[in-house]
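What you see is the complex with one protein chain gone and the rest in place.
And now, chain A:
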Amino acid sequence: MPEYTLNVNNKNYKVDVDQQMPLLWVIRDFVGLKGTKFGCGISQCGACTIHLDGTPVRACRLPVTAAAGKKITTIEGISENIDHAVQKAWIEMQVPQCGYCQSGQIMSAVALLKNKPKPTDADIDAAMRGNLCRCGTYQRIRSAIHRAAELI
């Protein structure tokens, strides 16, 4: 199997995997970072959202070959001490219930706020509609994004 060098959260990892393997499984099972979640495998739920060169993408459908040589950021990479403005807002608004989708929600929210520091409700709908939450924390996600915009 070919060997790939992946830059995840500013650290290089050498992995020896099938070229078709989605980045999600490489990150979880080879790099060993479990914060990025498997939910659907078809880019429908957003639980696997990561940043590739700063852009939010679904890692479950992205072959490892497409990520080699690029900057990969996972939930573990956005802050050292759970103190990114989005994380602070998530805690202040007590957003998560089960929490399983929240890594993906937070990664989408971080990307949104980079592009639109003061997003409207419509901006939030557009940026966050790819992230499912079965517990139904949408109302709090919306409030927390507005709160994070104040904190940044």
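To be clear about the criterion, a contact is a pair of C-beta atoms (placed from the backbone, for glycine too) under 8 Å apart; a residue touches a chain by one contact, two chains touch by 3 or more; residues count from 1.
By definition in this document, contacts and distances are computed from a predicted model.
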Hidden subunit of the complex - UniProt protein name among "Xanthine dehydrogenase family protein molybdopterin-binding subunit", "3-oxoacyl-[acyl-carrier-protein] synthase II", "Peptide ABC transporter permease" or "Cell division protein FtsX": "Xanthine dehydrogenase family protein molybdopterin-binding subunit"
Chain not shown: contacting residue from A:21, A:52, A:68 or A:152: A:21
Contact set of chain A toward the excluded chain (per top definition): 1, 17-18, 21-22, 25, 29-30, 32-42, 44-45, 47, 74-76, 79, 82, 87, 90-91, 94-103, 106, 124-126, 128-129, 131-142
